[in-house]
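Every protein chain except one is present and positioned as in the full complex.
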Amino acid sequence: MSFELVVAILIATVPLLVIFPSLFALTTWLERKALARIQNRRGPNKVGIPCTRIGLFGLGQPAADGIKMLFKEDIVPNGADRLFHLLAPILALIPAMLVLCFLPLDFSFVAVWDESIAKDIKAVQGFALDGAVIFFFAITGINTLSVFMAGWASRNKYSLLGGMRAIAQMISYEIPLVLSAVVVVMMVGSLNAKEIADAQMGWNWYVFTPWGLAAFIIFFIAALAETNRSPFDLPEAESELIAGYFTEYSGFKFALFFLGEYISMFAISGLAAVLFLGGGEGPWVAVYPWLAVGWFLAKIFSLIFVMIWLRGTLPRLRVDQLMAFAWKFLLPISIINILISGIAWHLREQGAAVTAGVWGVSLGILYVTAVGLNKLNRANVKPREYKYAE
Amino acid sequence: MSFLGGGIFSGMAVTLRNFVGSYFDPDRLTTNDYSWRPEGQLPQSAGEYPREEGEQLSDATTVTNYSRNFPMLLHDGGDNPMDAIRCVACQICERECPPQCIYIEKDYGEDGKFIKRPAVFDIDVSVCMSCQICVEVCPFDAIVMNSQFELSTPNRFDGLLLRREDLLKSNGYYHRIHPEEAAQRDQRMAEEKAAKEAKKKAAAEAAKKKAEEKARAEAEAKAQEETGDKEEEAQ
Amino acid sequence: MVAPNYELIEQDGLETSLLEVSMGPHHPSTHGVFRMDVKLDGETVVDLKPVFGYLHRNHEKLAENMSYLANMPFTDRLDYFNSMTNNWAYALAAEELVEIEVPERAEYLRVIMAELTRLVNHVSLVGFFVNDLGALGTPLMYAFREREKILDLFEEASGARMMCNYFRFGGLRCDVPAGWLDRAREVVDQFPKFLDEYEKLLCENEIILSRTQGVGTLSRELAINAGITGPMLRASGVAYDLRKVDAYGIYDRFQFRVPYGEVGDCYDRFMVRMLEMRESVQILKQALDGIPEGEIMGKAPRVFKPKPAEVYGRVEGPKGELGFYLIADGTPKPYRYRVRPPSLINLTVLRDMCLGQKIADAVVILGSIDIVLGEVDR
Partner (left out) sequence: MSELSHEPLLKEFPDARWDEAFGAVIVPEGRARVMAEWLLKQGVDYCSNVTGVDYLEAEVKEKITNDAGEEETVTRTEPGRIDVVYHLYSMRDQTGPLVLKQRTGRENSQAESLTPVWRSCELQEREVFDLFGVDFKGHPDQRRILMWDEYEDHPMRKDYTEPFDYEWEPTPHDEILEKHKKGKVIF
């Protein structure tokens, strides 16, 4: 292995390992701050630079939390499976970090001094892989295992219930997640993340097409469920299961779980940005290629803000409703969406009139399907009128 | 619900309005900012908190003009507050206190004679429940509610036992923390005092009158006797 | 919903056992130190046994060793959300013992305080209820934002925010300070605006609808037979409100309606409380407009020493019928003092409502009953 190749590999991977964990810290702060503002509170605003009274809007909070987590006692319940109890958080973090390399973050602009290194960087980047999207889903699947491991190894009934819920939920929601990604893959004809992003150049984002929009919404909902975010945070449902599968975790193991969860949030938002929001595309990217990374992160953050916003607004679904929602609502609608997008692909480039017709019809079909499925599933659920006695 | 997911969107609109509103509308940002205060300055308001161990809020610190926390004893000023203490150690509050947190011992002078003031007046604030019953039953307006809320201490036994000296506060302080209530109380006390004095005066006058009448009657009787005597003498 | 036959499962040769979970005494959503011993088949509740008493302090025995007046502050601590209505119920019973006339202004102020308390209780209950549904405290924080304004009013009037200790036999402890009525009017006028926002946030939310409708249905017959009172009874379709039935105090002077549901599920219980708040605002507006000047204390005896008698005084507390049963024996202490706690008696049907539901619903049903452990355990 030549020295240049080592440099190239380092440049391609190290930023991922640096940027995202530090963004994790920022995101915890952001989430707490945004939730606080939604709830008319201030949020963390005291921890800033140590030994001074400079608050910096509480930006020191994540660091303080991290230090606290590191020094906390690591408690393993008596009778728990120590090995799996230890492995679970590690296994939660590894796949989350691994999938980051399938995001089309092109760091080749760093190597301005050597054209060949830039070329090498491009060659070793994971997203250039032909099956990047498949790899992405395959590796995120491991996450399920870690959650169940944690739930089972904790020797706690709440953890067990949380683990069982997590498995059912993650397996169910993987299907609409993949099926909605299939729409884009069909349109592009490639599983290569770079090519998918490039296909949306010139503001041809898939979210701006009816099938793309539907697929994006399904993808986003399924992504919420995959990352255990509200309103699908049943595995860690606080009001029912204390903290679900990590009830018995403390200290650094808990921090690892937390980190893994946030990194998979980044990863899945990143994939959504690649598939539907044009990857790193944005104004002035052609002039400054490094801006692509910025735009990409901006898209990720706006998706994450929506996640936080939803968390601040919505209560949680129930287990049976959650499963019903995946199998009776998201799955049929995503299959219909695939059919629609297939037909639309065949009718592409047939003139503006045909395109408009296809758009109108597919929007109509999708909306009617959604409303119909909703009626079927929740026939008796509607607001009521109330009577008064004088 | 006009369209699919309409309820969720209207909810999200509400939270977004609160999110944005919290930056502009003070009504939507209700929590206190416990901001740092300058070095060497005592905390002045409810939003400020003791920083160093043993540091208490300044005497003027109250939550609002109406809030109550723990009882305090009033004195009417002077160099030695113990001389002007209103409490006469009648022990009514001790008897009526629902959680029984007051402890009083009467003060006896060197000659063993009861001086109308407490020798010991303790309130265990770890037991006190701030119910204000003692204030209501006190016939001498000697005990009222303080509103100083910062009483944290590292010692949970003796540190939370307020002695007579800790409890003594001047009437002026009372006026500062509860202006309305104090004014009303003073007015009522003045009225009662005036009524009492009027009554006393009336009683004194009545007594005087009675005495005068008696004197006059006696004088008359005497005079009569004298005249009788004289008459007798004359006869 | 019919629970499956567990004997059959055993016969198949499969070794199955039910998962027994002890929810509580420290669980995030048991509203205090309350325990539910739940037997689960998967996620479905097969059996449920409520366990009480962690907060028991024998309130009744305490009161029997204390003078009538000295017990007043202890009633604050029963249902610590509604100290004003607790005070009122106790004062009502004691006033019946010695037959004191309460002055007009005091009656008006009592109604104002009780209805403000109802707003405080319902608004924070709805917040807690949605919290149990899994919302991250946002509705609760909005509820507390409004509650603070009312608690400020309480503080100005009585000196304390929650443990008010404001009512006395024959009236109130002190008059409200100058300008208080205007401030109260302002708060009351602002309240419907907040209710609009709250309803927009919650009442049509699809997730809340599907989580609460058809969950924990309580039939009308069982509700009456089990002595359920308050909003929970009205949600089951019985428009029985002591403010109308007993018309204690001066409630017969106000125009207000009693909302009631038909199904008796969690959604009805939630909505009945939302609607009741609007009616309370109506009462408050009328009371604030009609309040006269005058005395606030009736001619109460200096030493409260009632003749031997038995009374049972009850008011419509925010949680249900709060009753005080007093037996006087001619001494300054009550011979027997009994609280009829609505929270405890409403818990009678917890098991009936939870059977066959999911474990997540058990939490929601408990939330919709509206218990305060200070009152359940006393």
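By letter and in written order, the chains are A, B and C; residue numbering begins at 1 in each of them.
Basically, contacts are C-beta pairs under 8 Å (C-beta built on N, C-alpha and C of every residue); 3 or more make two chains touch, one makes a residue touch a chain.
No experiment lies behind these values; they were computed from the predicted model shown.
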{"item": "Contact partner of the left-out chain, one of C:P73, C:G127, C:G323 or C:G374", "value": "C:G323"}
{"item": "Which residue of C:I224, C:I250 or C:L355 touches the chain not shown here", "value": "C:I224"}
{"item": "On chain C, residues whose C-beta touches the chain left out of the figure", "value": "52-53, 56, 58, 60-61, 67, 222, 224-228, 238, 240, 245-247, 308-310, 312, 314, 321, 323, 325, 327, 332-333, 335-336, 338, 340, 344-345, 347-349, 377-378"}
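Heads up, the rule we're going with is that only the chains that are shown with their structure count from here on.
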{"item": "Chain whose Cα centroid lies at the greatest distance from that of chain C", "value": "A"}
{"item": "Distance between chain centroids, defined by C-alpha means - chain A, chain C (Å)", "value": "43"}
{"item": "Multi-chain contact sites of chain C, meaning residues that touch two or more partners", "value": "138, 142, 145, 201, 203-209"}
{"item": "Numbers and ranges of chain A residues touching at least 2 other chains", "value": "38-41, 312-314, 382-383"}
{"item": "Touching residues on chain A, where the partner in the complex is chain B", "value": "34, 37-42, 45, 53, 309-310, 312-314, 367, 370-371, 374, 382-383"}
{"item": "Sites on chain B touched by chain C in the complex", "value": "1, 5-8, 10-11, 13-15, 18, 28, 30, 63-64, 66-68, 96-98, 129-133, 136, 145, 180"}
{"item": "Chain B residues touching chain A - in the complex, by the definition given at the top", "value": "1, 4, 8, 11-12, 14-16, 18-19, 22-23, 28-31, 33, 36"}
